[in-house]
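Note that this complex is displayed minus one protein chain, with the remaining chains in position.
Letters A, B, C, D and E mark the chains in the order given here, with residues in each chain numbered from 1 onward.
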Amino acid sequence: MTRRLSHALAEARTAGRPLLNGWMMTPEPAVLEALAAHDWDCLTLDLQHGQIDPTQARTLARTAAGLDLPLLARPAWNDMAQISRLLDDGFEGIICPMVNSAADARQLARAVHYAPSGERSYGPVRARAAYGADYWKESSDNLLVLAMIETREALEALPDILAVDGISGVYVGPADLSLTMIGQPTGEPTNPEVVAAVDRIRETAQAAGGFAAVHNLTPDHASKMAAKGWDMVTGPSDIALLSGASAAAVKQIRG
Amino acid sequence: MTRRLSHALAEARTAGRPLLNGWMMTPEPAVLEALAAHDWDCLTLDLQHGQIDPTQARTLARTAAGLDLPLLARPAWNDMAQISRLLDDGFEGIICPMVNSAADARQLARAVHYAPSGERSYGPVRARAAYGADYWKESSDNLLVLAMIETREALEALPDILAVDGISGVYVGPADLSLTMIGQPTGEPTNPEVVAAVDRIRETAQAAGGFAAVHNLTPDHASKMAAKGWDMVTGPSDIALLSGASAAAVKQIRG
Amino acid sequence: MTRRLSHALAEARTAGRPLLNGWMMTPEPAVLEALAAHDWDCLTLDLQHGQIDPTQARTLARTAAGLDLPLLARPAWNDMAQISRLLDDGFEGIICPMVNSAADARQLARAVHYAPSGERSYGPVRARAAYGADYWKESSDNLLVLAMIETREALEALPDILAVDGISGVYVGPADLSLTMIGQPTGEPTNPEVVAAVDRIRETAQAAGGFAAVHNLTPDHASKMAAKGWDMVTGPSDIALLSGASAAAVKQIRG
Amino acid sequence: MTRRLSHALAEARTAGRPLLNGWMMTPEPAVLEALAAHDWDCLTLDLQHGQIDPTQARTLARTAAGLDLPLLARPAWNDMAQISRLLDDGFEGIICPMVNSAADARQLARAVHYAPSGERSYGPVRARAAYGADYWKESSDNLLVLAMIETREALEALPDILAVDGISGVYVGPADLSLTMIGQPTGEPTNPEVVAAVDRIRETAQAAGGFAAVHNLTPDHASKMAAKGWDMVTGPSDIALLSGASAAAVKQIRG
Amino acid sequence: MTRRLSHALAEARTAGRPLLNGWMMTPEPAVLEALAAHDWDCLTLDLQHGQIDPTQARTLARTAAGLDLPLLARPAWNDMAQISRLLDDGFEGIICPMVNSAADARQLARAVHYAPSGERSYGPVRARAAYGADYWKESSDNLLVLAMIETREALEALPDILAVDGISGVYVGPADLSLTMIGQPTGEPTNPEVVAAVDRIRETAQAAGGFAAVHNLTPDHASKMAAKGWDMVTGPSDIALLSGASAAAVKQIRG
Partner (left out) sequence: MTRRLSHALAEARTAGRPLLNGWMMTPEPAVLEALAAHDWDCLTLDLQHGQIDPTQARTLARTAAGLDLPLLARPAWNDMAQISRLLDDGFEGIICPMVNSAADARQLARAVHYAPSGERSYGPVRARAAYGADYWKESSDNLLVLAMIETREALEALPDILAVDGISGVYVGPADLSLTMIGQPTGEPTNPEVVAAVDRIRETAQAAGGFAAVHNLTPDHASKMAAKGWDMVTGPSDIALLSGASAAAVKQIRG
């Protein structure tokens, strides 16, 4: 993990464009190697709905280090033990699911920061090897800690969540948000109420000086979100890319 | 492996079209599940240049069985032990690399057939469970045994190779064939000498009553080969599909 | 996972007999393949006291899909992240350990149902592939959600547990129940107080319209429980079957 | 795990010396085999900051059983499900991170003991095979349950923690203790305040009849701690041993 | 691997009974642990028709070492590299498939013995750790090297095979032998010609001072072979034991 996420962030900021984030559902290093050949700023490993467990995430972190590609992780839950392990392995971006309250956000902040800001336990074996002996001192400065806003409850608590020290900003999960708002898990919402809510999350976060990121299923939607001014847009997952290409290839060959 | 390769073959023949074969380089079951959602007639697991080892091939065979998708395998080499293991695990199609002589073809035939036709050792645990107690009796009738023709030497020996009992036909590897013919590893050859050789392999094989299959890198080339009358055309590999889609997505989102 | 657990349940009900449930302690797909050759209605993977972790459970789910055998899982704990992952992978039956109170039962219900009934997060990759795009709409209708009753505390809270929306019924763990009631972990209790308690659980559950299932160690005990009217009886685990057969074989050969 | 931890403890006590504990960060059985050739009384597998997951811990437990080497484990967290699994697999020593209060200590005690002392669920497959059918009866007598004292908060709660039934004693994590006390994660503290605190933990624990163990990074420091009267001293981790030897070898060969 | 195969052999000889050999098809250590609870003298791991690869065989060797159970291996083929690896890992019994000629037997002998008797390469990491620094000197004295006699060709070459230095004896594979003799792969032959051939193999081997072992599928057949005077009889495989018990349990519970 020679390339730090903060470098990628700085580059994107300088260029005045959002961070372009890829998304991995599978634990296969060859898939990561294939994605790394293109110009993603970073990739997120999905340990929640993807099929990656923490041990596989470490193998992928090792693979990414050889490809100068910064990795984020979405842990399976707002769980201190799992988040701690991801950080020890050198992940510098955490997209935490289901942060529905300031209390949830404080728990997340405690997990990612060392004392006195938080309660992270010391022992960052891979991170120290990758980032140097002073890693512990500067780790907090380099973390991107995103609270997933994906329920009605979270929407209401948004200002409180953003006010929690140690949280960088928010990551919108439109499918769960739609599900809780209108009873439909729509990955790229068109319902006006949901669309408005998603916009409002971005505005609120950025107004509070926070980072605003959003999940997408298609390049088209990701482009639109980039144009709207999100700080990070996620592109289609590895599986979505593969499925789309497979469907198109079969169609073309069958004629 | 509830669906047998012979059923897929029969269907394609009845429909007057070639078998449409997908190609897997990675050992990840989720990749297979993604490909299985589309209308590939079968998939080949590549144990030679792909990253699949025999133990992983078994896991993929179990996955494919739940998706009614017949699998073939390209073993790493014309190796009795590895081919035997693949057959025991229920693979019914073998695409054997580097069959350069009738002697190579006879070795392959010995590996895939039980006595008296061959020397396969008895013990087909998964195959018997999948295909029934009489598997050993009818296994030879259901095998697709393809000799890869991918060197000058093989080109010259082609009639002898096709004359070997127990070989179903040929599978052309254009990259190695180009490399040995014109010193360039071209996956979809345009050099007239190589193109002519590839055509001649198909004609010779089919004239001898054999099955003729060909490797491709793109849907476009696969379509052309289908139109030429090949019995099986391979589409882009999982990694090629993913890479193409990843490149296109990044391009579109970056605008 | 082409065969749904609800089909197996419906068949057993129509036939007027309990569901016959096998029990796997080991993560080995070949063991599952061996069990699948016999007439178990379904199998439960034990992630608590068995040696199966969630990644291995997914591999077994893929194997079972090819064998038309519905799977349940006993998660290691009443843990939202692990239960969510099992459901995403297509498991439709959850046998949750140590449900000792209505609060425990509500936590379980929240984990397994989507909003508005619960708080399950959306992203059912394998489940959607296996059961169709409408999976999220009908998933709750097809789940078998069983609360393990295995402590004195749970016995007392039984009516409250059964009254929780989103719980299908109960699964009795006699060993832990005996341990907490009489200080002995007896898998097939003979102590009258424990036997009476086990009977009472079944009667209470069924009287409340709930599903009543019970763990057993031997075919003999399972038969007796079936005769008593349990809705599901578990047979000997894979390891118990193997151990019994191994002991008998050695004895017979040694003479 | 033929050799029980209690035997190693008894031997060390009889000899009037502390238990010499090795420390494994990697999940590789060959590393354990290499360490087992020397005279460590026991080894601890680190599931918190090391790279060992519970499934790998089981494989290491099987390896250690063939080497007559008792194993302890440091779970990733004070987590009932993970601790339960480690105990079921035959681990008899638990070094639990971040026990900061009597409540934390009670939670730990509940996880490791069967009723009526605790709430451990019954099903010790490997432990019963290793230690006999009466394992459940005597398991509590043979457990070494150590609460990690590694924060200011824990220091203050120390007498309360030591008063909790079912806890054997304490294990000092100097790096986290230093971090929370003086803002520096020093593995072998020299700061007088921290040194005094570490000494006080030992004295308080032993005065209360408890077991006192301490983490070290170097043989030198471990020797000093042994001389001070700690009941168990940990030596350099596998990775520390390897790194030191690698650095020395390169230096010597390069001349 | 504290218990050596030669100890088990010596015990059986002293007791005037054949070695009772179990047979593992699956790579699961828990299965080995279950079998080890009964009185098998040794177990053979099947790398040919079983589902065990060399890396898994090493894990099983580590497991068996903790259970004082000597292991043999059937390699996938008469292959120097694989046999060498098994020996380095401490296996002391090799059951080599398809030894059909004296040349095959000499190749096997070269693989298992160090110079000057053979060509085994030096580097027995686990074996040296298990058996001591002098392992290389005495390894040949402790090996049980069995040539599988399982074709007509092998039958004819039997005296020549037995005359090869460095081969301990023979192991009869009745299924392949039947297949090549009468065109039927019968695991426990009843055809008089095959039965006579099997008997003759034992008599010829023992008359030549060699060790005679035979594969069986059922305890009943194994008993009969024991009574006939075979030096080692194999019992039902793990999968056969499990399947039999599973079928019986389902039948009994269904009533």
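Rule of thumb we're sticking to: a contact is a pair of C-beta atoms (placed from the backbone, for glycine too) under 8 Å apart; a residue touches a chain by one contact, two chains touch by 3 or more.
For clarity, every value in this text was computed on a predicted model and none was experimentally measured.
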Margin query: What shown chains come into contact with the chain that's not displayed?
Written below: A, B, D, E
Next item on the list: Please pick, from E:A10, E:A115, E:A196 or E:A227, the residue that touches the omitted chain in the full complex.
Entry: E:A115
Next item on the list: Could you tell which one of B:E33, B:D176 or B:D231 touches the chain left off the display?
Entry: B:D176
Next item on the list: Tell me where the left-out chain touches chain E, residue by residue.
Entry: 53-55, 58, 80-82, 84-85, 88, 114-116, 119, 121-125, 136
Next item on the list: Against the chain that's been left off, what residues of chain A make contact? List them.
Entry: 1-2, 29-30, 33, 37, 59, 62-67, 125-126, 129
Next item on the list: Identify the residues of chain B touching the omitted chain, counting contacts across the whole complex.
Entry: 25, 48-51, 53, 56, 76-77, 79, 97-98, 150-151, 173, 175-176, 179-180, 183, 185, 239
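Keep this in mind: only the chains that are shown with their structure count from here on.
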Margin query: Taking contact as defined at the start, I'd like the list of chains shared as neighbours by chain A and chain E.
Written below: B, C, D
Margin query: Just the number, please: Cα centre separation of chain B and chain E in whole Å.
Written below: 35
Margin query: Give me the residue numbers in chain E that touch at least two other chains, ranges are fine.
Written below: 25, 30, 37, 51, 239
Check: What kind of graph do the touching chains make: line, ring, star, complete, other?
Finding: other
Margin query: I'd like to see which chains touch which, written out pair by pair.
Written below: A-B, A-C, A-D, B-C, B-E, C-D, C-E, D-E
